[in-house]
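After this line comes subunit A, so read on.
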Amino acid sequence: MPERIMHPPLESKKIKQPKAEIHIIKDQCKGCGFCIRYCPKKVLEESQEINARGVHPPKIVDESKCIICGFCTAVCPDFAIFVFEKPCKEECEA
Partner candidate 1 sequence: MIKKGTLPAGAHFLSGDIACAEGAIAGGCRFFAGYPITPATEIAEHLSQRMPEFGGIYIQMEDEIASMAAVIGASYAGLKAMTATSGPGFSLMQENIGLAAMTETPCVIVDIMRGGPSTGQPTLPGQQDVMQAKWGSHGDYAIIALSPSSVQEMFSLTIEAFNLSETYRVPTLLMGDEIVAHMWEKVVIPPASEIRIVNRKKPKVSPSRYSPFMPDDDLVPSMACFGEGYRFHATGLTHDEHGYPRTQSSEVQSRLVRRLCEKISTNEDKIIKVEGVMLEDADVAVVAYGIVARAALSAVKKARETGIKAGLLRLITLWPFPERIVAKVAKEAKAIVVPEMNCGQMVREVERAAKTTPVAFLSKLGEDPHTPKEIFELIRRNV
Partner candidate 2 sequence: MVQEIVHPLSKYLRSAMIPHIWCSGCGNGVVLNCFVHALDELQKDLDKLVVVSGIGCIGRTAGYTNADSFHTTHGRAIPFATGVKLANPELEVVVISGDGDLFAIGGNHFIHAARRNIGIKVICANNFNYGMTGGQQGPTTPLESLTTTTPYGNIEHPFNLVHLAAASGATYVARWTTLHVRRLTQSIKRMLEKEGFCFIEVVSPCPEIFGRNNKMRTGLEMMDWFKRASVIENFSDPSKAEINSERIVVGEFVNIKRVSYEKFFHEKLAQINEKTVEW
């Protein structure tokens, strides 16, 4: 449709996306960086700390940006990261 959109959606305040709960098993990470590179929302970045295997595991930049697509879980060769959906309150319905 051609017309320009000037008003925010009416429900915009009501819209609640499910909240993510990202778990990183730091010492299992080998630092390949797949999860960081391919996260569609750029939720992760390389941390400064050095883990038991001598690499920089990822750290969470902004958990609220995560949309729980689960790609990090799926692409991690080391089963070192996984995401849950936070059990959410009744009103959080997108």
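Here is the rule we use: contacts are C-beta pairs under 8 Å (C-beta built on N, C-alpha and C of every residue); 3 or more make two chains touch, one makes a residue touch a chain; residues count from 1.
Candidate selection criterion: all candidates are chains of the complex that A comes from, given by their letters.
A quick note: this is a predicted structure, and the numbers were derived from the prediction, not measured.
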{"item": "In-complex contact partner of subunit A, selected from candidates 1 or 2", "value": "2"}
{"item": "Touching residues (chain side subunit A, partner candidate 2) in the complex", "value": "23-25, 28, 30-34, 37-38, 55, 71, 73-79, 82, 84"}
